[in-house]
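One structure follows; several queries about it will come next.
The other protein chains are all here in position, but one chain of the complex has been omitted.
Think of it as A and B in the order they're written, each chain with its own count starting at 1.
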Amino acid sequence: MQAVIQIKDLNKQFGGIVVADQIGLEVHAGEILGLIGPNGAGKTSLFNLISGLYAIDSGSIFLNGKPLAGMSTVQRARQGIARTWQHMRLFPSMSVLENLCVATRHFGAENILNLIVRPLSLKQAQASTEQKAMHTLERMQLHGLAHSSIGDLTFGQQKLVGLARALMNDGNCLLLDEPMAGVEGAAYETIKDIVREEALSGRAICVVEHNISFVKDLCSTAIFMANGKILERGTVDDLLASKTLETLYFGGAAA
Amino acid sequence: MEYIISVLVLMGIYVILSTSFNLIIGYGGLISIAHPIFFAIGAYTTGVIAIHWDLFAPLTLLIAVAVAVIFSLMLSLPSLRISGDYLLITSIGFQLGLLEVIKHLGWTGGASGLGNIPNIIDGANRSEMFALISIGLACLVFLMIRWLLKGPYGLLISAMRDDEVAFSAMGRNAMAIKLVIFAIGSGCAGLAGGLYAYYYQYVSPEQFEILQSSMILTMVVVGGMGSQWGPVVGAVLLLFLPQAIGFMNFPPSVMGPLQGLIYSVLVIAFLFLRPQGLTFSLKKGSQ
Partner (left out) sequence: MNFSIFLQILWTGIAVSSYVVLFSVAFSLILKVVKIWNFAQAGLMCIAFYAMYVGFNYWALPKPLSFLLGYLLTLGASWLLHHFGIEKLRQRNSTSLTFFIFTLVLSEMMTYVFALAFGTEPLSLTKSIMSPVHMVGGIVISEWDIQALAMTSVVLVLLHVFMNRTKLGQFMSAAADNPSLARLYGINVPRLHVYAFAVAALLMTLGMYLFGQKVSMIPNTPLQMMLFAVIATLLGGMGNVFGAAWAAVALSLLQALSIFVIPSQWQSLILYVFLFVTILFFPQGFSVQKLMAWIGGKKA
């Protein structure tokens, strides 16, 4: 089965700082890959390289077999790459529902001619988008907040909305950047369940996380990165048993 | 009475100018001072066509709008490709440079301007008809922009303003939206220019210089950027300002700079004391 995400020999450096050093990995549909490692290891940078925010120095990235070389961030998102952000980056001047509705893979009204020439089919598309958005919010028990403004949400709720927004992209690639950071209680379980559901429905998911128990619970495989390099890969149990990880994460003496 | 009518014509023109400029800088967040040049392009296009070919007036206005849009793309495409800040610089160069070109071309009448633009409305009620058309077009432009902003396109614009990176990473083309906003705004300025040319039947480069840009800017800032009624309020209020100064009977050489001074002081005062302008958004965020 073809991998959804395929990265070969990816290299990137900024000045003297190497953020990607011969990175190679594959994520298949239904797989949840965990990316762990100390801060500055290049995990978020890897997401930025995949989504096209950084230009690569050398190597290649494939999405469903298609090379992403030369594609802009906008084009890659439309190919089906959805992502969340460490700092959420929601749109504060819009309601929760509106935040979700602009996040679909294709947005008819983006082409201004559609507004004039095809208003009816546009309205239909909008209605079905809203339906989908409400359904997504229901999965997270947030449908009551659909018309609230972002500023009125708690931190956990905002994190959930960020995830919901990414899910509006119906592609099969999902990049989650520290979805659990600062999250606890009910929101934690909700996010875990939803990520599992999305994998089951065929998405290839890549998660950057520091929360090891989350990674243990959810990820089939994991990769340990430091200084832009992949140092270990395997199942989460393999990684946790590895000496390298112990040294790099906990600095020598085992926990 | 005749005098009030001509103010009404001017009011319609300036409501179009300020509303469309607000779309560009207030809603689109694009920094550009090149609005007066599109006003000029519309006026000159209309004047030249009217003099040489005498086409049906609405068609001429349409052409004026199209020419303004084409020129706007000539400015926005290369500039926005680099970054939004570059649009600022290139708009200054575009505004000043194109005006220089106009001053030197023969068929635009050069520095002394283009006169003898044919009259399109005959009769005793000419001014009244123009006032009606002007206010009518102003309403049309206002409603069109309002319709645009209230609909899904308005959502896109808000999201783009909030966080352009996240916006792009979800597949929305921010560059295209900026180009479209700039084109629509500039096209409207071109329309205002055409109206101006037909009414006054004379256009000259001085009418589109710096005083113009600070006047339109004043209307937008004082009225309230990023609100739909703001520029309308600004335009109406500030058009009555010269009338107020006029009562003081200063010589013409003082009137111009004094008017400019008052506009500048108003902009700066509002910028510091009441940045949201005279109108305030009743709804949080985009209105």
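The criterion applied here is as follows: a contact is a pair of C-beta atoms (placed from the backbone, for glycine too) under 8 Å apart; a residue touches a chain by one contact, two chains touch by 3 or more.
Source: prediction; values computed, not measured.
Considering the entire complex, the omitted chain makes contact with B.
Only one of the listed residues, B:Val7, B:Leu73 or B:Ile92, touches the absent chain: B:Ile92. When the missing chain is restored to the complex, the residue among B:Ile25, B:Leu148 or B:Leu239 that touches it is B:Ile25. Which of B:Ser214, B:Gln228 or B:Thr279 touches the hidden chain is settled by the complete complex: it is B:Ser214. In the full complex, the hidden chain is touched by subunit B at residues 25, 29, 31, 33, 78-79, 82-83, 85-86, 88-90, 92-94, 96-97, 100-101, 104, 210, 214, 217, 221, 253-254, 256-258, 260-261, 264-265, 267-268, 271-272, 275.
By our rule, only the chains that are shown with their structure count from here on.
Centre-to-centre, using mean CA coordinates, subunit A is 43 Å away from subunit B.
Partner subunit B is touched in their complex by these residues of subunit A: 51, 53, 72-74, 77-78, 82-83, 85, 89-94, 98-99, 101-110, 112, 115, 122, 126, 149, 165, 168-169. Taken in their complex, subunit B has these residues touching subunit A: 148, 151-153, 155-156, 158-159, 161-163, 165-174, 176-177, 180, 284-286.
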